[in-house]
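In this view, the complex is presented without one of its protein chains, the others remaining in place.
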Amino acid sequence: MKKIELVSEIDLNGLYSWLQHPEAGGIDLFIGSVRNHAHGKSVIKLVFEGYEPMAIHQMNKLADQAIKQWPLKRLLMIHALGSKNIGDPVVVIGVATAHRNDAFEACKFLIDELKNTVPIWKKEHFTDHTVWVNAHP
Amino acid sequence: MKKIELVSEIDLNGLYSWLQHPEAGGIDLFIGSVRNHAHGKSVIKLVFEGYEPMAIHQMNKLADQAIKQWPLKRLLMIHALGSKNIGDPVVVIGVATAHRNDAFEACKFLIDELKNTVPIWKKEHFTDHTVWVNAHP
Amino acid sequence: MEVLLFGISKEITGQQTLDVSSDLKINTVLELKKWILEKYPEMGNLDSFAIAVDQEYANDELNISDGQEIALIPPVSGG
Partner (left out) sequence: MEVLLFGISKEITGQQTLDVSSDLKINTVLELKKWILEKYPEMGNLDSFAIAVDQEYANDELNISDGQEIALIPPVSGG
C-alpha cells in the first residue's frame, strides 16, 4: 500500500499509524526540513513550487520501482509546497518492511531519487535576495 | 544533544520536535515494532527484560561513538521494556544531521549495534509456548 | 504549442507559459530546446534544463506536437 501526496502542511502525527503493518518489524522515516543556512548564509524561509501532476506521477514511478526492488509493506512519500519556515518539515519518506535493512535502503533510494527527478523547485529567501536552488552551476 | 531512555511505553508524538535543530536538514527515525510472526509461527506478544543500568550505559557508549563518527545535531535512543503487543513500537532511534547520508548511516549503526550489544532480552509468546530469542543456536 | 514554465524559467522569460508559434516548425525536443536558448540566451546559464512531454522526461529526438503537455524543467531542487 502506498501514499503519495503533495500538501501545503506536513502533519507528522498519524504517519506511524499509517505505516504500521502486522508483518512489518522495521519502519524507517526520513524527514527533510528547512535549515537555517545555505552556502554559509542565513535562510529566512523557503518557497517550494511543483509541477504537480508530473511530480505525483514521478513519485508514483519511484514508489513502484522501490516496491519491485524491496519487499515493502507500506510506503509513503509526502512533499510540501508553498512557503516554509526554518524547522518545518518539507518532505517525508516512510517505509515499513519485515527486515530493517530493506527499510533503510528503500528510504535512501526514494529520497535520493526524489531529489534527482521529481519536478519540484526550491527558492531560498535570504535577508537581501532570493535564489532558485540548483539552477546555476 | 542526546536522549537515551528505557521506558514502558514509547510515545512517538513529540519526538520530531525534540529532534528538530535549526542546522539539521535531515532527520532519520527508525522504529522497530512487534511483528505478528517469527519463524513462521504466530506471535501473540513480546516481553522485554533489560539489565537496565548496563543497557543505559551501553546505549550511551554507542551514542558517543556515533557522535564522534558523524556530525550529529540530535540523537535519541529509546527502548521499551515489559510486555508489548503486535504493532507496538519497541525501539526508536532518531538522529538529526545537516546532510541526510550521515543521518541514514548513523541511524543504521545505532540500531545494528544496539541489537548486538545492549543487554536487553526479548521473549516471544506464541499460542502454546514461549521462547527467549537468540538464546539457542 | 504551449510550453509550461516553472521556477527560474518563469523569471528568465518573464512569462507563465511560452507560446511556440506553429510557423516555427518545431518538431522535436531538440529543436524546442534550441529555439528556447536562442530566444532566451539566459537559459544557457542554467546548469541544465529538460523538456517533459506528457509528464515524462523526453529525449532530444522525441517528436512533439500540439496535443501534448509540454513543459520546460529547470534543475529540480525538491526535498
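By written order: A, B and C. Residues from 1 in each chain.
Operating definition for what follows: a residue touches a chain if its C-beta (ideal position, glycine included) is under 8 Å from a C-beta of that chain, and two chains touch if they have at least 3 such contacts.
Source: prediction; values computed, not measured.
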Which displayed chains the unshown chain touches: B
Listed residues B:His21, B:Arg35, B:His79 or B:Arg100, member touching the removed chain: B:His79
Chain B, residues in touch with the chain not shown (by the definition above): 32, 48-51, 53-55, 57-58, 79, 90-91, 111, 114-123, 132-137
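As a convention for this text, only the chains that are shown with their structure count from here on.
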CA centroid of chain A to CA centroid of chain B, Å: 23
Whole-Å gap between the CA centroids of chain B and chain C: 48
Residue list for chain B, restricted to those that touch at least two other chains: none
Per-residue multi-chain contacts in chain C, two or more chains: none
